[in-house]
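Of the protein chains in this complex, all but one are displayed in their positions.
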Amino acid sequence: MELLMSIVIGIVFSVTIYLFMSKDLLRVVAATLLLSHAVHLLLLTMSGLQRGAAPVLSFDAEAYTDPLPQALVLTAIVIAFAVTALLLVMSYRTYKVHKTDDLEELRGSADE
Amino acid sequence: MTLLHWAVLSPFIAAILIPFLYKYLKRIHTGWFVLILPLVLFIYFLSFIPRTSSGEAILNNLDWVPSLGINFNVYVDGLSLLFALLITGIGALVVLYSIYYLSKRKEKLNNFYVYLLMFMGAMLGVVLSDNLIVIYVFWEVTSIASSLLISYWYTREKSIYGAQKSMYITVFGGLSMLAGFSLLYVIAGTFSIRELIANADIVMASGLFIPAMILVLLGAFTKSAQFPFHIWLPDAMEAPTPVSAYLHSATMVKAGIYLVARLTGVFGGAPEWFWIITIAGLVTLTWGSISAVRQKDLKGILAFSTISQLGLIMSLLGTGSAAFYFQDGDNALYMTAILAAVFHLVNHATFKGSLFMAAGIVDHETGTRDIRKLGGLMTIMPITATISLIGLASMAGLPPFNGFLSKEMFLTGMLNVTEYGIFHLETFGFIIPIIAWIASVFTFLYCILMFSKTFMGKFDSSKLKVQHVHEAPIGMLISPIILAVLVVVFGLFPNLLAYSIIEPAMAAIAPGILSPGEFFDVHITHWHGFLAPELWMTIGVVVLGVILFMTFKKWENTAFYRGERDLFNYAYDYGYDGLVKGSQWLTRIQMTGRLRDYFIYMCTFIILIMAYTMYRYNLPAIQSLDLSPVPIYVWFVIAVFIGSVIVIPFINNRVALIIATSVSGFIVALLFVLFRAPDLALTQLLIETVSVILFMLVFYHLPKLKKVKTPPKLKAVKLIISIGFGLIITLGSLSAFSLGQEANYSSISEYYTENAKEEAGGYNIVNVILVDFRGLDTMLEVLVVALAVLTVVSLIRLRFKGSEDV
Amino acid sequence: MSNVIILPVIIPFIIGAILILLYKRHTIQRVISGITMLALLALSVYLAIYVYQHGTLVLEVGDWEAPFGIVIVADLLSTLMLLLSTLVGTVCLFFAFQTIARDREKQFFYPLYLFLMIGVNGSFLTGDLFNLFVFFEVMLIASYGLIVHGGTGYQLRESFKYVIINIFASALFIVGIAWIYSITGTMNMAHIAQRVSELDQTGALNIVAIMLFIVFASKGALFPLYFWLPKSYYGPPAAIAALFGGLLTKVGIYAIIRTFTVIFNHDTGFTHKGLIVTVAGFTMLFGVLGAVSQFDFKRILSYHIISQVGYMVMGLGIFTPLAVAGAIYYIAHHMIVKTALFLFAGATQKITGTTDLKKMGGLIGTHPWLAWLFFITAISLAGIPPLSGFFSKFPIILAGFEEQQYVISAVALLVGLLTLFSMMKIFSYAFWGKQKHTAAQAKIPVGKLLLPILPLVALTIILGFAAEPIFTYSMEVAEDIMNPTNYIESVLKE
């Protein structure tokens, strides 16, 4: 499954990079969301998938899946959420101030 | 710290005091305070003459940065003493002159004297240090001080231009010199000149010898205004005249000469050293003297004449370096050139100093330096005229002035070259004296021109802005008179200097040539006899020079004479513009302001470098992966996931876009469940929900998505880059994963599983990790959330226009 | 005792939280944040001395033994960086007191400021890779907050790009962490280093090394990952631009130095002498050419950050003790000088109301102190001796020649000249020439503004003249970090 997930994550990365190169604020913001999904899945995948029960000791399993990446991903998810919220508001304010969501028009002048 | 160290540093200390003296003792011209220092120093350095003339050298050590091999070791021998005397002696005269030249009411004297003292200290440092890096340090300080002095009248465009030009060119030279010094260090493991000279054979044998030499010479040539780096010197004439007299003729420009002389012991004897310096010197000599003829500005003439004279000294040092090639033979043949170099160095300082001061007086009294406006000043300013006449005659090489003596010796030195019998000189060495002779003709010509245009002819007050032109005040005349007297005295009694100053300097330039206790024969005579070719060459110079002067009217209107500006200035100006324009172009194409371009550049870089690494190391090297099985339902979930992700770039409806994005988020939550991560699934679910709410709130206001019309070419680029990037991530992950399985390290997680209950009192390992094992992460993660909120709130509430604060 | 080393993180955390509670009252926020920064400065001085005398300090947070819990490690390099960051932070804060608008102070300026310090200090101190990521994020989000603080159109536009690129880089950081974890099964840097050194395979490790290099390089603004920097630094007020100019990129550089000395030292021929040196060369060149192209005080300085960062990385790439010591010296020099220069830009803007050089002129006549202090700092940046700039560039270049890296050394020298060129451009446009500001503007006093900058100018002079002790110290730091067993042993207590 790790092989499959690596490929899936690669695909998500491709889509993300493609979206990063688009012209609308919204697409770029969407790209950041997808990107965070991709890396979180990657972190889980790289430690091996489905090799035991959920890491709660009361389940009394023989083996548990690696809990550390889960904890790390949890932290990362929260951070990604915070960043997304900030980014959303920032792009919203950008639109309000510049009256455009077109990154082509948000280039700024050449001499800057 | 010895007295010598204090002597070098004393100008800097004085410089710190100047602003206070200027501020609190306004009634006395600050220059009077300044004058004390060079006088005292001059006398102090005079006291070294007995020791150096007996061949002794004084070395006082002081550690500065010993771990980098940088030590402030002061070294006094004949050569450094000669320069120290020049710096302090001319320095004293220049300060005295400046007291009358610069008005204490109109000028910012504090700035002027601070710069001047900084320069004096730095210059002393250059000539008195034994350590190359310390020399470099002081070297750059002289560049900075010189630029500041050039820009002294900082509101003038030309001053700024000149200051920058001199700074860039000399600092450029300084940096290459530093590179050369570093190479020397790499070769010999020391920055000490004495040790380098002692290890000259190691240096000579190294493959880095030539690069080191060229780099060091670049430094010397830029500083000493050698062709084609001389272009900064004429523009440096924007500085107040005392500065021109001091820095740009007597001292700073001779730092390059000093360096070449000093390092002759290291590099001398190599044919490259001989040729580069000789040719550079001769070309500079000729170019300078021809260009000087074209100048209309008194200081312009003097600037080019300085360039030309520096070239003369340089060429002498070059030819003299052959002495190292014949260490055992009769050295008189080669040492004549060195003798001439040292002697001319002194002479040039005297006559050029007096000439600059005279030019300054003319400028000061008439308000112009343009020789087309001047004329007939002989009767109005008789003393100035006499000073100029002495100086110019000496420069032109006429007897009985000191310039005549050193010029003769110069010709002898150049003639000797044909007899060297090395470097194929016997065949085409004859060109060298011919070039020298031609240059001397032009030197003679511009000397006559300068004198006749300024002092002879008719006085026309209508061309001048100043009403009553009269002779300068006596104070201003003292310094040039002293220098003119010296010109005469050294001319009549050259042997005053011969054994006290010149011979020790020669011995310092050419270490190891003499056996201990031996001295060079430096008896200087006026008369070499009728058969001496030098005499006939001088006569030829005078004759041809006079002819050219007589016919001057004929070629006065030629393009050659009217074009005042040196060709190489255009190179500098185009280079300057080209640098700015080129860098603007470079910056424009990369800093486009387009996020897309940034990603194209960044991702291309990442893909290339990762792909190269993978290629280089044959990655991913997958042997046998231990993969967990993929149940059917996972295939299904993943198919939906990929579908929801891939569709996103094609969506042109913002609501649909948001929905598709959040669907993918929810599927990730589902995947977390499948991967047995309940906490993650729960968190992801909640966060996705809140995110959707946020999305909806915010994008309620955003405009509809436009249909994207991407040009096919761009689309292809985007596709290639994004697919390439995805591939890199996949391949990289596989390599890392397979290496992980190969390495088979046990994860630190095992510790958590074992200890979660007993040591941390919790069953949910993930939560225990979060709040206990890695509690710090969580604490900071919460901080991140808080920060995001603070930012969001400030973003909504603060709406500046851009001029509220700085 | 070792608890002390987490105080640079905890103190701003708690004080920042308290300032949130007081967010409507600007005076008390000022007093508290000012005292806090001074206290942090004193603390980091103490820490630097203590660690210098007694050796590396390690704190196992939560009392969990080393590879399992998070460790905070204060070694020579960390404490030096800490000292510099708090110094820069203190100076910029005191400058901010006098320049920024009141409204900012009521909109969490001080909490954001202190939280940024947490991120920076923590990044220097942590010994755990994932924890480093978290500290990076703290720093970054605080920086997003500060860089867009005020919300002008320009700020929003450029901050958006800044944020996006940083999000991208952070995502790659997690990729790197995932790969590292997959290979070594641990997050503790010393433990990673130990396990990595036991592997004889280099290929896949280099993939990870390069991924992390890319991540840190984009935080450190190396070629060609610096696009977020030049334009975004123009937006915020001078105090913030100075803080960012002094601190942020150096955190990335610190991370590169740390990881590429402790962990990835197995294939230096490829990673250090090949990749890093090449990247450093381009970084220096492109950065300085950017600076040459600009005619704006702040923009020139922003581009210079890039070129200067190149020198530090060059020192690491050459990878001899001399070069690394030079890089460390350079970091110290750069943080001091760059901060000062940005603050000078602020002071100039206070007088002239602009940062456009073509609209300035003749400031040396009306504000000589500003002019001369700027001049000293500017030529120090350009590497003119005997100021700190020279003694930081020189060891790197010398080491370059010693290691036969002639091209990069030549580039470094050339960049020094071009730096002088662009600095003189500022000086000649703004300070020389005819006075372009009004008589009223000429009377604007800047003495109080210059006061916080004075220590920095003094330091660049002292770092030059007293180069010996500083260089010996850098040399000790360099030898310490180039011998990672010290680090590994003190963390893992083996």
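Chains here go by letter, A, B and C, matching the order in which they are written, and residues are numbered from 1 within each.
Note that in this section a contact is a pair of C-beta atoms (placed from the backbone, for glycine too) under 8 Å apart; a residue touches a chain by one contact, two chains touch by 3 or more.
Following the convention adopted for this analysis, contacts and distances are computed from a predicted model.
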Under which of the names "CcmD family protein", "ABC transporter ATP-binding protein", "Inner-membrane translocator" or "Na(+)/H(+) antiporter subunit B" is the non-displayed chain listed in UniProt? "Na(+)/H(+) antiporter subunit B"
Among the displayed chains, the hidden one touches A, B, C
Check the options B:Pro19, B:Pro228, B:Pro703 or B:Gly775 and report the residue that touches the missing chain. B:Gly775
Residue in contact with the excluded chain [from B:Ile481, B:Val541 or B:Ala788]: B:Ala788
Thinking of the whole complex, not just what is shown, which of B:Gly207, B:Gly517, B:Pro711 or B:Gly761 touches the missing chain? B:Gly761
Out of C:Tyr23, C:Tyr144, C:Phe264 or C:Tyr473, point to the residue that touches the absent chain in the complete complex. C:Tyr23
Spell out, residue by residue, where the missing chain touches subunit C. 2-3, 6, 10, 13-14, 16-21, 23, 59-63
Chain not shown, touching residues in subunit A: 54, 56, 58, 74, 78, 82, 85, 89, 92
Mind listing the subunit B residues that contact the chain we can't see here? 678-679, 682-683, 686-687, 689-690, 693-694, 697-698, 700, 760-764, 766-768, 770-772, 775-776, 778-779, 782-783, 785-786, 788-790, 792-793, 796
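Everything below uses one rule, namely that only the chains that are shown with their structure count from here on.
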Contact-richer chain pair (by C-beta pairs counted) among A-C and A-B: A-B
Subunit A-subunit C separation of Cα centroids, rounded to whole Å: 27
Touching at least two other chains at once: which residues of subunit B meet that condition? 588, 593, 595, 599, 729, 733, 736-737, 740, 747-749, 752, 773-774, 777, 781, 784, 787-788, 791, 795
Where subunit A touches two or more other chains at once, by residue number: 20, 25, 28, 38, 40, 42, 45-47, 68, 72, 75, 79, 82-83, 86, 90-91, 93, 106, 108, 112
Within their complex, state which residues of subunit B touch subunit C. 63-68, 70, 133, 136-137, 140-141, 144, 151, 154-155, 157, 160, 163-164, 167-168, 171-172, 175-176, 178-179, 182-183, 185-186, 579-580, 582-584, 586-588, 590-591, 593, 595, 598-599, 601-602, 605-606, 609-610, 613-614, 616-621, 729, 732-733, 735-740, 742-743, 745-749, 751-752, 772-777, 779-781, 783-784, 786-788, 790-791, 793-795, 797-806
Please give the residue numbers of subunit B that touch subunit A in the complex, ascending. 588, 592-596, 599-600, 603, 625, 627-630, 634, 638, 641-642, 645-646, 648-649, 654, 657-658, 661, 664-665, 668, 671-672, 674-680, 683-684, 687, 690-691, 694-695, 698-699, 701-703, 705-706, 708, 718-719, 721-723, 725-727, 729-730, 733-734, 736-737, 740, 747-749, 752-753, 756-757, 763-766, 769-770, 773-774, 777-778, 781-782, 784-785, 787-789, 791-792, 795-796
Subunit A contact footprint on subunit C (complex, rising order): 130, 133-134, 137, 141, 144-145, 148, 151-154, 156-160, 163-164, 167-168, 170-172, 174-175, 177-179, 181-182, 185, 187, 231, 234, 295, 299
